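What you see is the complex with one protein chain gone and the rest in place.
Labels A and B are assigned to the chains in the order they are written; within every chain, residues are numbered from 1.
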Amino acid sequence: MEQTTTQNEVQFSDAAMAEIRRYISHYPADRKKSAILPILHIAQAEFGGWVSPEVQDKVAEILDIQPIEVYEVATFYTMFNLKPVGKHVLEVCRTGPCMLRGADHLIEHLESRLGCHVGENSADGLFTLKTVECLAACGMGPMLQIREKYYENLDPQKMDQLLDDLSKE
Amino acid sequence: MGLKILTEHINVPGINTLETYRKMGGYRSVEKAVKTMTSEEVVEEVKKSGLRGRGGAGFPTGLKWSFLAKPEGKPRYLVCNADESEPGTFKDRVLMEKIPHALIEGMITSSYALGARTSYIYIRGELMFVLRILEKAIAECYAAGLLGENILGSGYSLDLHVHPGGGAYICGEETALLESLEGKRGNPRNKPPFPAVWGLYGCPTVVNNVESIASVPWIINNTGDEYAKIGVGRSTGTKLISASGHINNPGVYEIELGLPVEEFLFSDEYCGGIWKGRKFKAIVAGGSSVPILPGELFLKTAEGTPRLMTYESLSEGGFVSGTMLGSGGFIVMDDTTCIVRNTWNFSRFYHHESCGQCSPCREGTGWMEKILHRLEHGHGNMHDIDLLVNVSKQIEGNTICPLGDAAAWPVASAVRHFRDEFEWHVKHPEKATAPGAVYSGAEDLAFA
């Protein structure tokens, strides 16, 4: 279940809280902070694909740490979106092996099809186009990631099909 | 067909389930180790096997284990480095995705050897779907008494958890990984102290690559001596090679170390040769961090000896004419590849992934990327080429962790072997930056 954030009121669902507690139990009792990355992932999935400052403050509260400790971590790791994103975040690999197999063309194609540049949201707000570094799929490039799923061995035709399918969702 | 130790059953339907995995002989090493061997005996077998760390550095695994401090009253940890992020390398991901129990079996047997009661698999956050596969497999093991209290009635207990990263190549460096596992920014630590003394939560810790750990069960089942018979010299056993780029059959292949590189690259059993009938120009043979080699220097050493897939053979000639096996990430480039563009791409990667903690890497990786961007886009001058090499030297060896070296080597080696192509970009920018332009040799440089 997705939830939205409102100012000063961030509430995880019961299922998410259970998952958070499960992760915290993996580390020594005095090392709760270890769970910060798993919890940020859960938070991002829970609150519309990004982690707002309010969400990060909530994570700090759960872990009994200062909010700055969460900000420091959330801004270090590239998977956490710090600004609102579209419904589907397209993370296209741009690194060497994928580039050799045509990632540049795929990115150009996406930019023209979505009418936005890398780092921006499409006009309809449905898609966010991001480029990312190597996703450990070098033999299956070019490829991209949407949420937890990899789409591999892509070309512009397959890409169009995928975007059509996602638009209908 | 060579011997397959890790991937023999990769195509067996249902091999991702505990039931099928056990039917194919899985978890025998756990049974053997916890019931019939002391932890020292397990370490001894791994030492005898000659197994070398498969994450890239090639340090002997058994030796690393023997350095683990064992102070009274402090827990010890085994942490699996599944933060596979080196461009060109995707073997661990395929192994974990297809045969999760291969890693988990290795984790249990290895944890027993090290006396760890809690172990972690640190997997890169992008591979969340693999994390779910591993967690499911771990749950099966708890239910079957292979994890948790009193494993198989042996008295040995172990908890195993999977921990997702958040998107940072640097967390593949073992001390950055430990910082990250502690919930901090992935800044590598100054060493000494090494993790064997001061690791996770300040406790003695061993950090091993997925493939290294997954190789342990076979060693325990068949003895270290048997494992040492596979391969050539100090390169023992089998190795997973990730093959990508301009080849006919990209994918992950398990090879016996010692296979001729020519056979690996051109036989249909493996890479199947260069795609589209093109010529072989260059290769990065060990993941993006190792020096790039022109095709001819890769197939044969400067002395004309055909190279083999071993740590020693690939590094023959040092950095002048050799490279490294590294993590076994083969990135193959055909004769339409622009080396300058490729080097810029790699350089951008290291710039993007530098943690920013120490000054030579934080500032130098960005500087190199900017110079390469200029050269690639036809705005460079001759002086830039030497400046580039000079900046790479100012980074190399002067940083907290090996990311600085990893950023410097691809740049220095590209200029070393393909200097004329860089010069072509300076002398004839209009040609070099034209769409689809390919440098085809000295003639281009002279008359183009």
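Things to note:
The rule is simple: a contact is a pair of C-beta atoms (placed from the backbone, for glycine too) under 8 Å apart; a residue touches a chain by one contact, two chains touch by 3 or more.
The rule is short, and it goes like this: contacts and distances are computed from a predicted model.
Per the UniProt record, the chain missing from the shown structure is "2Fe-2S iron-sulfur cluster binding domain-containing protein", taken from the list "Nitrate reductase", "Transport permease protein", "2Fe-2S iron-sulfur cluster binding domain-containing protein" or "Anti-sigma factor NepR domain-containing protein".
The omitted chain makes contact with just one of the residues B:Ser180, B:Ser354 or B:Ser413: B:Ser354.
The omitted chain makes contact with just one of the residues B:Arg185, B:Arg341 or B:His417: B:Arg185. Checked against the full complex, the one of B:Glu31, B:Glu363 or B:Asp420 touching the unshown chain is B:Glu363.
Remark: the omitted chain is touched by one listed residue; of A:Thr75, A:Ser112 or A:Gln161 this is A:Thr75.
By the touch rule set out above, chain B reaches the unshown chain at residues 168, 185, 190, 192, 351-360, 362-367, 370, 387, 393-394, 397-400. One chain of the complex is left out; on chain A, the residues touching it are 53, 66-69, 71-72, 75-76, 78.
Basically, only the chains that are shown with their structure count from here on.
Interface residues of chain B, counted against chain A in their complex, comprise 84-90, 92-93, 120, 124-129, 132, 159, 161, 163-169, 180-186, 201, 242-246, 250-252, 284, 288, 329, 331, 333, 337, 341-342, 345-346, 349, 352-353, 355.
Looking at the complex, you find that chain A touches chain B at residues 26, 28, 31-38, 40-41, 63, 72-73, 76-80, 94-97, 99-101, 132-141, 145, 148-150.
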